[in-house]
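In this view, the complex is presented without one of its protein chains, the others remaining in place.
Think of it as A and B in the order they're written, each chain with its own count starting at 1.
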Amino acid sequence: MASAAAVLVLTASACAGGGSSSSSSSASSSRAANAAAITKPVTITFDEVEAAGSLKTAMQSAVTAFEKANPKITVSLTAYSTYGPLLTAETAQVAAGKAPTIGQAYESWAEKFATSKVIVPISSLPGAASTMTTDLSTFYTGVQNDLKLPDGQVWMWPFSKSLQVLFYNADLLKADGITSTPTTWTQFAADLKTASKNGVVGITIDPGNATEGVTSGEEWLEELAASNGTQVYTSDGAPQFTSPAVVAALDYLVTLKKEGALATGTNYPGETALGAKKGLVDLSSSAGYYYEQQTVGGKFPLTTTVLPSGSSGSADEMAGANLVVFSSATTEQKAAAWKFLQFLSGPAEQAAWSAATGYYPVTSQALTEPAMASYLKQNPWVSTTITGLNNAIVDPPYSWVTQCGIDLSTAISAALSGTSASSALSTAQSACTTAKSNA
Amino acid sequence: MIGTTTGAAGSAGTGQTGGRKRAKRVGHGTERDFRRTKKGWLYSGPAVLIFGAFIILPTFYTFYVSLWNWNVLNPSLSVYKGLGNYKELLTATDPGFLQTLWNSLYFTGAMVIAGTAISLCLALLLQRGGSIMNASRVAIYLPNATPLIATSLIWGWIYNPQFGLANWVLHSLHLPTSPWVEGQATSMPAVILFSLWHEVGFTMIVFLGGLTIINDEYSEAARVDGAGPWQEFWYVTWPQLRPVTSFVIVITTILSLQSFTQFYQLSGGGPNNATTTLSYLVYEESQVLQNTGYAAALAVVLFLITVFFTFVRWRTTPGVSATS
Partner (left out) sequence: MVRTAAMPRWPAGRRGVAPRGRKKAWRWLRRILAAAIGAGFVFPFYWTFVISTDRPGQFDSFPPVLLPQWDWANWSRAWALAPWPRLFLNTVFIASCTVILCLITSTLAGFAFGVLQFPGRKALMALTLSVLMMPQTVLIIPDYVLASDIHWVDTYWIQIVPWGASVFGIFLVRQFFVTMPREILDAATVDGAGRMQILWRIGVPAVRPALVIISITVFIASWNSFLWPLVMTRSESIQPIEVGLSSFAGANGTDIPGLAAAATFTTLPLIIFFLLLQRQFVRGALSAAGSIR
């Protein structure tokens, strides 16, 4: 009786899960490829994380502008507070056969969605085949590469990309006699040490955990390793956590901690410390710009700079989720979705989006848009750092990367709690390798 | 709730035997007739239906799914693994199974031992009447009535090593400050402290109730014989509290093994897996990593452990007969 019930539920969810009917989409798409005009009213749903503050208002303005230009299309937004609930919701809806039309997704999620055949390649969207390549070429190189999965096809579309930047307390810099912001990691460490006195800790980071997902602390480790010469993953997604460059990167953090120049916390602790004048600098996503300003509240001027370099140059990690289109959407919805994707990634909207949120525009054509003019003037760091989108590092698009990221976060907190960096990383290495082989 | 005898013993409590004869054969037959019925399950029907649909059926689904490399997005792509997930679970690293199990048992053990002891002491302290006593009882119960999400957020801030109240208090008392949830060794104790604050109010109320029915004349007799307060407690009060204590221990065990929200909100399973309990790992594997089959296997293991502890407690409590 138990197995019958299980089969019942299993069948229900299997039927609901969309089965393996992906072959139909490619057939219909080649026919509908040029039929890009929307003739009947259509509603598309979009699951995203632009849930508060300037993100929310910017997204709503984007939708209003799009609907005005495309009167037959309605975009229905559902916002989630962070990526965790977003993934749960997208998964649950796909499992129930009620996936949204468009959803935000990290590269690792997209890979799982693609191999499970619940999303469609962008080229298969009605209207995309003819213009996709041209549109792609307008994006920064790093962004272009980020949209592909291991099979080489473009499965995602960009609209909110960020790089890491450093936010300094300009008053503290002056008070500590630091006349120019550091350009090397060695100098950075020295400056942090100088600043760490009288209740000030140079920098506070969040190593990350399973609840929070990707954090700046873990990204910093990846950037340090890359600037030492070796990235934490190979392009096939294999971990290289025990390579000397990565160990040296973790040792760098451990030394900072030992010297009292580094503290840990959760929930954007660097921002809180900076705002309380208890930190010299915060390493954060550029999209945190407005949050930083709010927390600082005008108590002191902020100096924003690019990351320093290591022995092999400088490395910055690109972050921000992409957009995917789910296969259960109807042909009309997919056509409308393509129009929306084009709109969001176009120069005009990217300029407005970037100026409102602190994300970088994904295309350089946005920099000359009027909407960006005053923002660029007030924030010169944007123009100087944006070319980083061409060669930013990014985690390879494999589903096991999520687990490996958590393993790295664990290694960081282990090392900062006293375990040796090499043994912490070797634990992470074997856990990640297991995850990769199980996938 | 657990381990009660049937109604026959209940009548002894009132001290009244049947002074009036009850008509034995009226209407529906003997007085026992209305109790014996094949349709009794209908009464439990609504509850069982709700449990059945939303908990029991998905539980069977979970048992089933634990045998597969389950693709929740597209179940037709799932691959049968037999006991493979269980094997992987036992040989997992970072965190290892034993470490996760230890974290669960550490937390549960602390909650059961400290929680029972503290709530019993509070109950003994607060069993008198009076407005201060009453206010105190309410104050201690209040954390239990408030949302765990809200209180976890606030305690997260209290525990902040740089700005939090906790370290300020230690600092003012000239004690060394603690990293609280940020430190590998201090994280679990910090979560336990929060959980105790949240839970002891409930178990204190249960103990208070148990204390009200303590037979006073035994206590008086003991005092007359010269027993001090400790002896009175140990030889007279404590034995009479056994069913209540047993109830408290069972409930605390079950709830603690399943505890999740505080680990999610306060410590995120860290640092370095110090607070990754089985329950948190189930969340991590199912919601974050989407390893549905593996998560299901973990859930089954957690279920079996919970059943084990409940059963063991049930059987080993002397003087508490099994439920009829």
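As a working rule, a residue touches a chain if its C-beta (ideal position, glycine included) is under 8 Å from a C-beta of that chain, and two chains touch if they have at least 3 such contacts.
Not measured: the values here are computed from a predicted model.
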Full-complex contact with the absent chain, from B:Asn103, B:Ser187 or B:Thr292: B:Thr292
Identified contact with the non-displayed chain, of B:Ala117, B:Ile154 or B:Val312: B:Ile154
Touch criterion as defined above, residue of A:Ala276, A:Ala348 or A:Ala439 at the omitted chain: A:Ala276
Chain not shown: contacting residue from B:Val79, B:Leu98, B:Ile113 or B:Ala221: B:Ala221
Among B:Phe54, B:Tyr80 or B:Tyr235, the residue in touch with the chain that has been omitted: B:Phe54
Residues of chain B (touch criterion as defined above) contacting the omitted chain: 1-2, 4-11, 13-16, 18, 22-23, 26-28, 31, 33-48, 50-51, 53-59, 61-62, 72, 122, 125-130, 132-133, 135-143, 145-151, 153-155, 157-158, 162-163, 165, 168, 172, 197, 201, 205-217, 221, 243-244, 247, 254, 258, 260-261, 279, 282-283, 286-287, 292, 295-296, 299, 302-303, 306-307, 310, 323-324
Hidden partner chain, residues of chain A it touches: 9, 12-13, 16, 51-53, 78, 80-82, 85, 88-89, 91-93, 95-98, 199, 267-268, 271-272, 275-276, 278, 291, 294-295, 297, 299
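Basically, only the chains that are shown with their structure count from here on.
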Touch list for chain B against partner chain A, complex: 57-58, 60-61, 63-64, 71-77, 88, 92-94, 156, 160-163, 181-185, 264-265, 267-273, 276, 280, 283-284, 287-290
Touch list for chain A against partner chain B, complex: 2-3, 5-6, 9-10, 13-14, 17-20, 84, 87-88, 91, 94-95, 112-113, 115-118, 201, 204, 207, 209-213, 263-267, 272-273, 276, 278, 399, 402-403, 406-407, 409-410, 413-414, 416-419, 424, 427-428, 430-431, 434, 438
